[in-house]
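What follows is chain A.
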Amino acid sequence: MEDNVIQVEHLTKKFGSFTAVDDITFEVRKGEIFGFLGANGAGKTTAMKMLTGLSFPTSGKGMVAGYDIWTQSELIKKNIGYMSQKFALYSDLTVRDNIGIFGGIYGMKRADVRRRATELMERLGFMSEKDVRVKELPQGWKQKLAFLVAVIHNPRILFLDEPTGGVDPAARRQFWELIYDVVDSGITAFVTTHYMDEAEYCSRISMMVDGRIEALGSPAELKSEFGAGSIADVFDILARGAKRSE
Partner candidate 1 sequence: MDSIVVRRLKKSYGRTLPPAVDLQEPFSVRQGELFGIIGPDGAGKTTLFRLLTTLVSPDEGTATVEGLDIVRDYRQLRTITGYMPGRFSLYPDLSVKENLTFFASVFGTDIKTNYHLIGDIYCRLEPFEDRKAGNLSGGMKQKLALCCTLIHSPRVLFLDEPTTGVDPSSRREFWETLARLKDTGMTIVVSTAYMDEADRCDRVAMMKSGRFLVTDSPAAIRGDFGRQLLAVRSDEMFRLLQDLRKMPQVDRCYTFGDTHHVVLNDGCKSAPEGIGRILEEEYGHKGVSVRVQPATLEDCYMNVGG
Partner candidate 2 sequence: MKGFFAFVRKEFLHIFRDRRTLLVLIGLPTMLIVLFGFAISTEIRNVNIGVCAPDKDVSIARLVDKIDRSEYFTFKGWYGSAMDVDRAMKKGEIDAALVFSEDFSSSLMSAEGAEISVVTDAVNPNNASMEVMYLTNIVYGYFFSDTDSMRQSPLVPNLRMLYNPQLRSSYNFVPGIMGLILLLVCALMTSVSIVREKETGTMEVLLVSPVKPIGIVFAKMIPYFVISCMVLVITLLLTIFVLKVPVEGSFFWMILVSLLYIILSLGIGLLVSSLVKTQIIATLIIGMVFLVPVMMMSGMLYPIESMPYVFQLIAQVIPAKWYIEAIRKIMIEGVPFVFVLKEVGVLLGMTVVIFTAAVLKFNDRIE
């Protein structure tokens, strides 16, 4: 159990008669990149909300970063990082101010924020831009900064919700190298994406269909299990069986 940063059993979420997440059980191991795939409306967002302490499940239990999703959601929020496609940055503040603000939100000491910010800015090549206002940064840099801000407090798990939606192939690769980089430093990454080539970059992936996890394993395992040439094909095979269209 020590090696699992996320451990979920029979997690279910119902909205009235509609079961958005239907009895899912899975674990995410420390230090892996876990791809959380599924069609629009398969229940990914709902599941992510429960894992990040934003909503309670209807039933089932789960531990995230070593904390119970029922009773310790505040501790969970402190120990995870979150970044979505709409990165939340203050565009009229400088890079450094943004980092300071988000460090402060996570209750970090000023000195710690400064040390960690310097370390990250150096690693991501941000030092020369630290006094630039965010709105003046090119799109790719904004994304990088949003990423930096999401890992400023050295979270145990980093949740990435479609971080590369609408991004061109070159920028997507740069972004994935950032993910590799922080995973290398011991952070676990939990990623959703609609790019099936990105699914191949994950250590393990799960595929959600109609609220249930229909497949789980490493990309190679899934491809051989479904006799498919690529993850895109696996997705197609599973999606074809979906009942609810949205």
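By our rule, a contact is a pair of C-beta atoms (placed from the backbone, for glycine too) under 8 Å apart; a residue touches a chain by one contact, two chains touch by 3 or more; residues count from 1.
Selection rule: all candidates are chains of the complex that A comes from, given by their letters.
The shown structure was predicted, so the numbers you read here are calculated from the model rather than taken from an experiment.
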{"item": "Of 1 or 2, the one touching chain A somewhere in this complex", "value": "1"}
{"item": "List of chain A residues in touch with candidate 1 within their complex", "value": "38-42, 85, 138-140, 162, 165-171, 173, 176-177, 180, 183-184, 194-197, 200-201, 219-220, 230-232, 235-236, 239-240, 242, 245-246"}
